[in-house]
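With one protein chain held back, the other chains of the complex are shown just where they sit.
So, chain A:
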Amino acid sequence: MPPNSRFDDPDKLVDTDRGFVSREIFVDPDLYKEELEKVFTRAWLFIGHESLIPKPGDFYTTRMGEESVILCRDKQGIVHAFLNSCRHRGMKVCRYESGNTSLFTCPYHSWTYTTDGKLQGVPHFRTLYEGLDREANSLVSVAKLAIYKGTIWATWDKDAPDFITYLGDAKIHLDQALDCRDGRSGGSEVVGVHKWIFPANWKFAAENFLGDTYHNPSHRSVDLIGIGPSAAAGKKGRRDDELEKAQHVWISFPEGHGVHSAIQPEENEYIESFLDNPVLEQYFRHCFEERKRRLGEQARLLPFVGTIFPNTSYHGRQPRGLCAWHPHSPTSTEGWRFFLVDADAPQEAKDYLRRYYMRYSGPAGMTEQDDMENWLYATAASMGTVARRYPFNYQQSLGAWTKDHALGGTVSLQITEEIARGYYARWKSYLRGAAWDELLGVGGNLPQRAAE
């Protein structure tokens, strides 16, 4: 912690052994600045999807932390990401959300940059800028970029491990969100992106997707009325029945990631879920059988939700997609939700899915509206001078986990805040400026265990 911070020791903020997390980390401006500097400039962040920039010259304006970043496929087809800020006076060189271009022309004094971020044109170059080093004045590129099953990730830290190492054992869970419903690897496309601002700390959203299964009661209204794929046939609840017989698992990974997945029983039979539409029923049954045939035993593992540290969440079944929780201020977040379908799914399935996504998710979604209400008022009510003296309770299922499970990580078989504890333990390492070994949990120990 810098000397000017009121918080000299992250251990006082996060006590995962006893299960307390200070409210300060959800509201305090100093800690928020620390996060921007120490978490968002180091961790791998989700920045987009290949289907948004399929052709050379295609760009998509994205974000990393608070900052605007251009994601661009250059003329050779190579994908780049660079800061959306001119090297001259900082003007945003691209204010379109997406498009195709051969040059980014700065509106201010007309410096131009090519699709690989290189400075090309400088007005009056010969007379005014003799000896200007063009290379050194390229748009600021991310240190590393990775494309994984269509999704694009980047980090500002040149010392960061490669993306697959960073994912660790969370990989097979994220895979389930990115792979085709019939078990083929990859093959997703983005069908649309929600962007909205909500007045809550970004970690409320990240933590929600870590596997906060306990917040189910807040969705009672949708459960009562039924909005799932069999709702018109009279079924209550908000989604399908796919995981009805599954063993749910909540896993904390040493890199700070957390997932809530499910393991189908050995017989692993298809569960009818689309009573409202026989075509979909047949399609999803086909995908299920095909996936089982392709993956065998592995097919028993199904994803539900998860968060890849720090701010990328996924929903692996329905409403399938990836969210980036972009910090905007200590108490406001810009949510971006990228909805995914199999690129080669039949039109009728795509149409059903997009409609389901819209009624379920985001600010217009019947389910998630209630999440946003909670995050807002939880943030607001934590800002008081007195309120801040009382940490949040994170004692749920304390100690009820095993490290002896085939899926790796710290596995809980009951609803738990162990994932959140692991997440904030890792958050603490980032705030301390820890080396990558510790950030990855090399040695197999989460820091709170190492301290024992």
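Criterion: a contact is a pair of C-beta atoms (placed from the backbone, for glycine too) under 8 Å apart; a residue touches a chain by one contact, two chains touch by 3 or more; residues count from 1.
Criterion: contacts and distances are computed from a predicted model.
Choosing from "Pyridine nucleotide-disulfide oxidoreductase", "3-phenylpropionate/cinnamic acid dioxygenase subunit beta", "Assimilatory nitrite reductase [NAD(P)H] small subunit" or "Iron-regulated ABC transporter ATPase subunit SufC", the protein name stored in UniProt for the chain missing from the display reads "3-phenylpropionate/cinnamic acid dioxygenase subunit beta". Among the residues A:His248, A:Arg354 or A:Arg432, only A:Arg354 touches the chain that is left out of the figure. Contact with the chain not shown here comes from a single listed residue; of A:Met64, A:Val193 or A:Ala206, that residue is A:Val193. Checked against the full complex, the one of A:Ala43, A:Ala206 or A:Val222 touching the unshown chain is A:Val222. In the complete complex, the residue from A:Phe82, A:Trp156, A:Trp250 or A:Phe339 that touches the missing chain is A:Phe339.
For the options A:Gly99, A:Pro123 or A:Gly296, the residue in contact with the chain missing from this view is A:Gly99.
Residues 95-99, 191-200, 218, 220-222, 224-227, 231-232, 334, 339, 351, 354-355, 357-359, 363-364, 366, 369-370, 372-374, 376-377 of chain A touch the missing chain (whole complex, contact as defined above).
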